[in-house]
Structures are given as C-alpha cells and as structure tokens.
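Sharing a structure below in structure tokens format, with a few things to ask.
All protein chains but one are shown at their positions in the complex.
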Amino acid sequence: MKTTYRDAVRLGLREALQADPRVFLMGEDVGRYGGAYAVSRGLLEEFGPERIRDAPLSESSFVGAGIGAALGGMRPIVEVMTVNFSLLALDQIVNNAATLHHMSGGQLSVPLVIRMATGAGRQLAAQHSHSLECWYAHVPGIRVLAPATLEDARGMLGSALRRPDPVVIFEHASLYPVEGELSDDAGAVDLERAAVRREGGDLTLITYGGSLGKALGAAAELAHDGFSAEVLDLRSLRPLDVGTIVESVRRTRRAVVIDEGWKTGGLAGEISAILMEQAFYDLDAPVARVCTAELPIPYAKQLEDAALPQVDRIVTAARALLPRR
Amino acid sequence: MKTTYRDAVRLGLREALQADPRVFLMGEDVGRYGGAYAVSRGLLEEFGPERIRDAPLSESSFVGAGIGAALGGMRPIVEVMTVNFSLLALDQIVNNAATLHHMSGGQLSVPLVIRMATGAGRQLAAQHSHSLECWYAHVPGIRVLAPATLEDARGMLGSALRRPDPVVIFEHASLYPVEGELSDDAGAVDLERAAVRREGGDLTLITYGGSLGKALGAAAELAHDGFSAEVLDLRSLRPLDVGTIVESVRRTRRAVVIDEGWKTGGLAGEISAILMEQAFYDLDAPVARVCTAELPIPYAKQLEDAALPQVDRIVTAARALLPRR
Amino acid sequence: MTELAPPTAASPAQDAAASHQLELLRTMLLIRRFEEKAAELYSAGKIRGFLHLYIGEEAVATGVMQALNPEDAIVATYREHGHALARGVPPGAIMAEMYGRANGCSRGRGGSMHLFDLSRRFYGGYAIVGGGLPVAVGLGLADRLQQRRRITACFFGDGAVAEGEFHESLNLAALWDLPVLFLCENNLYAMGTALDRHQAQTDIARKAQAYSVPSSAVDGMDVVAVEAAAREAADRVRRDGRPYLLELRTYRFRAHSMYDPDLYRTADEVERWKQRDPLVLLRARLESRGAPPAEQLAALEREVDGEVAAAVAEAEAGAPEPVEGLLDDVCAERPR
Partner (left out) sequence: MTELAPPTAASPAQDAAASHQLELLRTMLLIRRFEEKAAELYSAGKIRGFLHLYIGEEAVATGVMQALNPEDAIVATYREHGHALARGVPPGAIMAEMYGRANGCSRGRGGSMHLFDLSRRFYGGYAIVGGGLPVAVGLGLADRLQQRRRITACFFGDGAVAEGEFHESLNLAALWDLPVLFLCENNLYAMGTALDRHQAQTDIARKAQAYSVPSSAVDGMDVVAVEAAAREAADRVRRDGRPYLLELRTYRFRAHSMYDPDLYRTADEVERWKQRDPLVLLRARLESRGAPPAEQLAALEREVDGEVAAAVAEAEAGAPEPVEGLLDDVCAERPR
C-alpha cells in the first residue's frame, strides 16, 4: 500500500496496542490533540484515554513514570515531543532506565520504549532542532534506533516492545510526510543489522534517519560521474552493527559518514574511530565526516540550510576521497 | 608552596571573589557545609551568605538562575555537585546558556562559569560516577575545561571568568586530595592550548583530567621498555587544541587516547576521528582508545577497577602499536 | 480593582484615564492587526517555522506592560509578539525577524519564538516551556546582589505550571527575596490539553501558597483590570523586594500554532470567549462613557494599519543575513 512515514508509525502503534494489553502510549498531547506531529491521531478514539494518555508538561516525571510502569509489568511507549525536550528527562533515562537492571544485580528490568522526534530543517531555530542521538548512543543499558524507512517506522516499534530493556526510537521530523510503499504484511523487523540501501563498490556513505535521503541523493549524483557509492543505513545507533560497517568499508576502502548532529563529539566521529581501529589498513583515504556546523540552529532558511548536511556537501566530501576521473 | 588540588581550586575561588565584586559562588552546600568535596570551606565566613550562596536541591533552576544573573551583570560561579546531577540542568545549559548569544543575534551574552566534579574510582556506583565531559564538549556556544594540575585548578577559574561566554569546568573528584607544588605567583592560565606534560617521540598518549596521572604512569612504564611516550593533556575539551594534537601525532606517528568516559560515542573517538582526518598519512598504526567499559559503574572494587582505564590497559594498548623490542 | 468612575461630566482625571485607555486600545489593536498580518504572511510562506498567535490575549501583555518601567526586565515565551510590541520593540524589527532578515530584532537567528531587544531589556522569547522562569530568577538575583530597585516580569503559560522549574523557581525567588513578578497567562490550554487535564488543582494562584508567595488572579480579558492588578503586584514586588504570582485568566482565539487543527475544543467554546474579546470589551467601556468619537477610532485603525504595513515593508526590504557570517554569533568571544 501507498502510505506515509507518519502513518507507518501510527500503524506500528495500533498494531502494538492491539497485540498486547500491557502496551499503552503516554506523552504530551498524544490524545485529544492527536500528537504534535499528528502521529497518534485517531488512537484516543480507538483505545481510550487510559491507554492513550495525555501527560502534563512534566517530561522528567512522565518519562520516569514510564520506567515505573515498565517495572510494574506494563509495556509503556512514552512519547517525548522532541529530543530537545528530552533534556528535561535525561536524568530519568540515564540514571534510572539505563542503570536499574545493572544496579539491581539483574533483578529489575525496564521494558520501556521512548519515542521522540529529532532533527532540523523546518526553521524551528535553536531550541527545536537538535539531533542528540549521539548522546543516547553513548549510554550503556539502552538500545537506540533510528528508522529511516516506512518499514522500519512501522516495524521497529513492535520489535522494540519485545525487548526487555529500554529502547529509544528517534523519528526525524522531516520524514513524517514522506510517502512510500509499505507491504501489507510488513511486520517485526530485525533490530541488529545495518542495511545496505544501495550497493556500490567505490566508497561507502554511512548514515541514518533523516540523512538517508540526502546520502542516496549524493550517491545518485556520484553515479553520474561514474562512481558507485554504497549507502549504509545504520538503523541501530546502539549497539552499532560494527560488522556490516567494517565489511563494507574494507571492500570499498573509502567512507563518508553523514550525521545531522554537530560534528565535534558526534556519532560520525565514533564511526570514524571504529574504522580507524578496524579498517585502518584497508583504507585508501581518511574517513570523512559531513555533519552540522558548530552552531545553534539558526532560524533563517539560508542559514539553516548552510548549517546542515546537504547533498552537495556530501558529494564534495566524497569526491575529495575518490580518484579523479 | 606545597598544597592540594582542592586547596588550589579554593585559592582560585578566593582570588576571583576578591578581585571582582560581581563574582559569587552558588550551589548546593557550598556555604555552611563547606562544599561536598570541602572545596569551598571557609569561604562563607570570608565572603558572607550573599556571595557564597547555598542553593536548595533545584539543579535546573539554580543553574538557570546563574544564566539570568550573568545576563543581569554578575559573574556567577555555579557549582553543580557532580556531573551526574547536572543532567537535571542540561536543558538550561544546552537550550539557554549555549544559545542565548546566538538566538539574540549577538545581543545577549552569558558570562557564566559552571564547575562540577566528575569521574569514578571511589566506589560510588552507577548514579555517582559518570564522566560526561564528551556531552558538554559536543555543544557549540560553551567552552569546556578540565584542569588536571594544581596550576590549572587554580588558574582556569580566573581565566574562565574573564570570558564573555559560558564555561564549564570539570574537576575529577579523585584529584581533590592530590598534593603538589604551586608557585605563589601562579595566576591566570591560557585556556586555548593543550599541554605537553611529558615529551617523547615514539607515541603520543592523549588524555585529560583524572586520567593524566594514569597516562604519565603508563609513559613511565613504557620508558622501562625503552619507548618514549609523549603525554598530552588536552586541558580544553571545547574547543580542542587540534593544532597541538595533530602536530604531536604527526611527529610520533602513533597515538593512544585515554578517556574515562564510556568508549562508544565518547571524546576519545572524536580525537581519533580528528587524527583520521588530519594525520592519516602520517600514522604508522591506527589510533587506539582506552576508555571505560560499556556498563554503568559497578560498586564492587574489583568490578569498578576493571571497568575503568588503568595503567596496565594503557601500556597494553600502547605496546600493541609499537614495534617489538 | 478597577478605577472606573460613574459616567458623569468628564473631569480632568477622567480625561486622562480615557486617553490612557485609548492608548491601551491602540496597543491591543496593533497586536491584533500585526498578528492577523503575520498569519496571512505565514500562509503565503513568507514566515516559516512555528508561529504562535496571541490573538485574544492582548489585554494581558498590554495591561502588564503599563506597570513596568524602562529599567525593568521582561522574560517571555514563544508566544511573545504581543509582549514585544507592547514593550515598544519596533514592529518592523519583529516582522523582519519573522522573515529571517538582517534587520530583524534577533538578526534572523531567532524567528518568531526568539525575539530579543536588549535595549528595552526584553530578554527574549523562550521556547522550552518553563525554561524562562529560572532565567528570570537569575535576573532578579542580579538586581538583589547589585541592590537595584528594579523588577523582572516573567510571563509563562498554564502549561508551564506543571513543569518542575515552576516549582523550583518560585521557591528560589521566595527563599532569596527576589524581585520577580511571575505572570501566569492561563488560557486554559497547554496545546490541546485542557487545564483540568494537566493540573490536579486548577487554581493556579493558590499554588503560590506552597512557597509563601503572595498571589492573585485577574480577568485577563479586561485590560483595565489587568493594568490595575499588575500595578498593584509590580509595586508590591518593587517595594518588598519579594516575588508575586499574578494569574491572568485569558483565552486564545486561534489555534495553538499554525500546525494545530484545533480538534480539542468546540467552536462553541471559542465563540463564547470571543464575546469577551478584550478589544470589544475596552471599546464598549469607552463607548459607555460616550468617548471616543467614531472618527477617532477610525483614525486609530488607519494608523495601526499603516504601522503594520510599514513593518511588512521594512521586513520585505530587509537584507538576508549572509551565509558567510554563519559562525559569527556562536560565541561572544570571537575566535582568534
């Protein structure tokens, strides 16, 4: 069927709510309003206010309540409107959700799914445009996912709910209106492996989430010049599928990592460091990074565009690694 | 004079309070209690409760109040007891302190210094042992410092207060009792440059803060085997002194980065990625990382020791890069 | 709390009051027309990002600003066009900001949610709900430490009351005797969540008791009542050097933002509130006293329309910020 990323996420939510009475959705404006990004529209009518639970503006406490509800036998899906607001809940996520299993010597576990929108590109300026996936990917004890396709948007949720540990799912806000095909029987997806979204032999473009489209765009441009770029979608940001990353780059011998986070201390650096450690002798050129410029995201369109990774910047970075043709 | 790191920080505080009436210290238990790590003991008696201001347990709001006070013409030093608790204040730091200058088109500036203890090694378990310097170092708009020596413990504070932007200073909690010499006329220090703490030509050990001692220990061991390791103390974690890092590694052609943060997505990866980009063709071996194992810090001593970077792990990592002798 | 006299022959004091009220009307009208225009320009794609309209709530910012002196500070939210206009930030600078232009009051970096004007001590729009309260506390602390007799006015919504920072900030301000006037714009909704679905106790003013902070509530649709209550509160903060919480009961006529399909309340409810449109109320109040003549009102409308048109022209004429300056305003300290 033809549908959108937004509807695919909603489908995943509906399926999860139908499949397991322990599942409920909780967050700001998920019910009456229908979700800040209209993701949960209609779910309140279908599942009622106990299971589609509107929360007050209290990020720390409703995320913490998600932890407690998971401890108490439920399978909560907590929606934090965007990653920017999740800073208010980081204490609960890092100090409680990620540690309780360990601190209790394995007694407690926290089967909690936290969904949040992420990313820039809609002129929302410096307090609504972060990409802090790398922070979450730094924390042992949680799993971090970034669905870039409709299948993953729908399927990762169900797969995440089957895990006994906290899972954080990042949905890039600019993907919600993206249209595509989704097979009717699409269901649970694997959470472990990165996906090759385009095969190629001359270099590897490594990315995830909202930047996948840009990487594919860059690969298409490079193809005009006769270079075949492999495009890798990380899918899982923690744990990283190091095997697939390293295998691809060993083969192509060149890599550009594209990541909408700020460059310094971001996820792209981690991938580069892994390649340093595990593919150093196979590299024909240093791994390059295309990330967001080091500034709070500005409102004005031309400034925001200049700050973010774009197809032309990816192509330029790739060309610099490739032999002249 | 012979003194401790703790007393050096206190000296820096006293000098700052004496030098500028706009400076004040605010945080939990900085006054009557004398500071959780006894850093501010005696200051309340000297400067009174208005300038040595005990705050309630309200991290988000007293850090935010520091931002507002800086906007209002003061030069606040806010102490957050440890980096673990700073998660509660991250929204204020990232969304306000780091953005206000930019969002206001350059009108506002936030000359705020935030000090916090960091690090593990004292069996305080999973909620009191983080090293999240890398998160702060990811954020444009703030400066991040990590004094590893007595001079820096004393001098960085004064230098930080002279800057018009927010500065976060990380003091590794295990350093407070460390003794050393401090010259009487030690004063303001440069905040831009990394420091070579030991010169060497065979490889570079890159580190900062609480791990400097371990790196120096490893360098001493390596010297027994006839290898001369250069030890670089980053000092400033944002901005990084890329010039000094790259110059050293281009010369030694090998590097190990030691960082008490978790490995994945940590600061060591950033250094490795920078060396990938700027020293790839000069490297004789891939840059190695010695970081904290990927788990919440456990309480039991042998487990905590095993989780953290230690001299023997650094030596092993270094040896693996070096030719056999 | 109002100062209305019965409608008899006009005394000089009454004349002054009437002309002041005409000024209030003018400010509210400017906000109304400015935002109607902004909504239009948003649909036309000239303004982007989030746009939160204040239409319906004009009496709050307008009334409160009367009680503030030029040396007082203001902290506002993402719904702050009205506050900026009422404070005297030039409409052209605001409109240009929403266009993302170099002549915008935040040089195009902030947009609608982040208006700043340091020269008027307008410390900006904060778009993390609750995030402005601690900053206001800090401004108050700076004033206390510098022994200045000025106050900080901090606006926030009913939704912000649920955030921990509300609680922490009121406690800090009270504990430390800080001259902060907390102004809760209770428009009965936090996005689509009605007050009684986000607050177990819906009497917001009463919550101040938990911090020994004096408080009161006022009809936020009646600008004269708002001004009187704000003056009383601001005077008290100034005199005692202690915080005060004023709850302003109001309503937004438009959706939360331009993205909001407004499904969570009935058209009927909105209509009922529109009966209490602050502009209509004030006009009625003026008219009930025979003033002002229709032509005066028409002139005022024309003036305001002209001002809005001029603001748009200024924005249209503004230069885009050059991309080369992208990294200019990250730090106050310029990289060496």
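Letters A, B and C mark the chains in the order given here, with residues in each chain numbered from 1 onward.
The rule is short, and it goes like this: contacts are C-beta pairs under 8 Å (C-beta built on N, C-alpha and C of every residue); 3 or more make two chains touch, one makes a residue touch a chain.
From a predicted model like this one, the values you see are computed outputs, not experimental measurements.
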| item | value |
| --- | --- |
| Omitted-chain contact residue, chosen from B:123, B:228 or B:316 | B:123 |
| Given C:44, C:200, C:267 or C:294, the one touching the chain that is not displayed | C:200 |
| Contact partner of the left-out chain, one of C:39, C:175, C:297 or C:310 | C:175 |
| Omitted-chain contact residue, chosen from A:13, A:30, A:83 or A:103 | A:103 |
| Chain B residues that touch the omitted chain in the full complex | 28-29, 31-34, 36, 38, 54, 56-61, 84-85, 88, 122-128, 293-296, 298-303, 306-307 |
| Residues from chain C at the interface with the omitted partner, ascending | 162-168, 170-171, 174-175, 197-201, 206-207, 209-213 |
| Footprint left on chain A by the chain that the document does not show | 24, 50-51, 53, 55-56, 58, 60-74, 76, 91-92, 95-96, 100-109, 111, 140-141, 143, 163-165, 192 |
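Here is the rule we use: only the chains that are shown with their structure count from here on.
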| item | value |
| --- | --- |
| Chain at maximum distance from chain A, centres defined as averaged CA atoms | C |
| Per-chain Cα centre nearest the global Cα centre, belonging to chain | A |
| Inter-chain centre distance, chain B versus chain C - centres from mean C-alpha coordinates, in Å | 41 |
| Distance from chain C to chain A - Cα centre to Cα centre, in angstrom | 37 |
| Residue numbers of chain A (touch at least two other chains) | 60, 84-85, 88, 125-127, 294-296, 298 |
| Multi-chain contact sites of chain C, meaning residues that touch two or more partners | 106, 108-110, 114, 126, 128, 131, 164, 329-330 |
